[in-house]
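All protein chains of the complex are present and in place, except for one that has been dropped.
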Amino acid sequence: MIGAYPSVVVRVTAAIVAPFIFLFGMYIIIHGHYGPGGGFAGGVFAAVGVVLPRLTLDDTVSYKIFPAAVGPIAGACGLIIFLATGIAPMFFGGSFLDYGALENAFMDAARARYLGILVVEIGVGVTVFGAMVMIFDMLAGKEPA
Amino acid sequence: MNHLAILPLLFLLSGAILAVLAGTLNKNAPQVVAITATASALIASMLGLRTVTQNGPISYELGGWPPPIGIEYTLDTLSAFMLVIVTFIGMLIAIYPARIAFDHVVRRNVPVYPLTLLLLAGLTGVMSSGDLFHLFVFLEIFAIATYGLVALGGDRGVFASFRYLLFGTIGSGLYLLGVGFLYFSTGTLNMADMAQILPEMAGSTTILGALGLITTGLGLKMALFPLHIWLPDAHSFSPPGVAALLAAVQVKAGAYALLRILFDVFGPAYTGSAGLPVAQLLAWFGMAGIVYGSVLATRQSDVKRLLAYSTVAQLGYIGVGIGMGSRLALIGAVLHVLNHALMKSALFLVAGGIIQRTGLKEIARFAGLGKRMVPTMSGFAIAALSMVGIPPLAGFWSKFYLIWAAVDENNWAVALVIVSSSMITLVYFLRMFETIFVRDASEAIVANAKIASPTVIGTVWALCTAIIVVGIANVAIVRNFVGPIADSLIG
Partner (left out) sequence: MIDLFLDRYIYLFVLTLLAIGLYAVLAKTDLMKKLIGLTIFSTATFLFFIEGSLKEDGTVPIIDSRGSDPTLYVDPVPHLLILTAIVVGVGILGVGLALLVRIYRAHGTFDEGIIVSHMNDEDPHGVPHYPGGHP
């Protein structure tokens, strides 16, 4: 399932296109503010950028840049970002996920909500990315050494 | 505002993440994290129960957006009561040794404690939710965690988990369709808001269709007869700790959601004779489930499978209680949720203790265990007597309230079914008593068995003490907690 695909065209195309897919995924996560997108779809695209080299290129290439441990670690980090952003307002008198309570000298309530939603979407995107890579590694990937 | 509505959920969710990270450092750390997280969640839910019984329901807005725009968490007596049960059983499973609870030695690198904490977090989310879609999301979180945990039970466990996945997802899909019908008719997803809008639309076929879909979907999750097919396999082929957790809390999530939606959202305008005869159907299917579960349990020779069929029967009691719908019947149903959680998890944990010391699963080979593993088996005796319904143990009271409710309405069929199923339960437990306590050991491994390890005995006896206390203090419990729950559901 993984490993070098026999055709040269596929290998070269995948090697060129994969980083752009990953970049496009990150773009979708952040663009979710203004247009269709958001954490879920962006995370899936970013994961495709990592899974495509695993499918088509040689074993060592993708696993050197994104080792098999990336899946669980990214998933855990994303959830920690989400929970931290959610719990922080509780210390300032608001409820869970109430970013408006985080207002201070630098940002008023609307700006705090804006930034809070952005951080939460990035957290969700990282978690979905980690989950998708983890699903691929579990089902079809190289056994961890 | 009062953060108690969301604290149990946050403790369990953060505990799950910390358990994942701690697992990379030290092999035993996840269990410690799990015990801490469930213990703090238990303290938070007990404080919540005390606050709610004194001051009335708490409503908590997520993100500062007021309902019905925002998502609302409500904590009232029923939710707080069930949260205490769930976190208590969760804490005991976290204390139980990992080796038997999850067949842990066989599998490396499986994150069992994070999965258990996610399961409990999903349940807490279901219990505190005040919004129909939020209930769906957390029901799915909890279900995915259970699919993973049941699959730990070896070859047969994986197949049972797959079947459970198919049925459970269809149930959720039907529930989601019903929520869609409701949203497009009323324009809101908030439960309290919908309860005010729905009575004006009585007789609308869309709403009746939604009622049917939601009841079927939740019935699949709750394993109400005849949608219980996945339950015996899933419970008997999963490891003992997982089976204890599932039998105690998994099906209760579906029962809680059904109670909440039928009584709080839809109300008597729809569930009575004017709308679909949902209550009648629940009562009849509940009775069929009681008979089916009890009769099939007598034929089983494997102890976990017997307990699984017994669970089908006990869920029939809860279904009958919900179906009858009177104050006494609801007291019986809610009390039975508490009692069944305590009794069934005690029985499954005893089965785990037996497997730990002897590796045996068939009842016929348990002969003579009563003399060797005395503390574990006396705990088994108490839990089994409570399941049959011997006063003053806890199990007697819930059956008493259900029979009283049935006689009150001249519903002799229900009373007869409950009494006869108690007789059948007596039959199969007496058979087990005779094998365990009276006969002499027939296997060498039984004759040399040592008593179970301290954590096993400790958790089993914690549950048995709870059974005894709930039985003796039952009038006080009903007056302070369960009675107000039934009143708030009907009124």
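Letters A and B mark the chains as written, and numbering starts fresh at 1 in each.
Just so we're on the same page, a contact is a pair of C-beta atoms (placed from the backbone, for glycine too) under 8 Å apart; a residue touches a chain by one contact, two chains touch by 3 or more.
Just so it is clear, the structure is predicted and the values come from calculations on it, not from any experiment.
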item: Which displayed chains the unshown chain touches; value: A, B
item: Positions on chain B contacted by the hidden chain, ascending; value: 133, 136-137, 140, 144, 147-148, 151, 154-156, 158-159, 161-162, 165-166, 169-170, 173, 176-177, 180, 183-184, 189, 232, 296, 299, 301-302, 360-362
item: Contact footprint on chain A, counting only the chain that is left out; value: 34-36, 38, 40, 128, 131, 135, 138-139
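The working rule: only the chains that are shown with their structure count from here on.
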item: Euclidean distance of C-alpha centroids - chain A vs chain B, Å; value: 36
item: Touch list for chain A against partner chain B, complex; value: 72, 76, 79-80, 83, 87, 90, 94-101
item: Chain B residues touching chain A - in the complex, by the definition given at the top; value: 1, 3, 6, 10, 13-14, 17, 20-21, 60-64
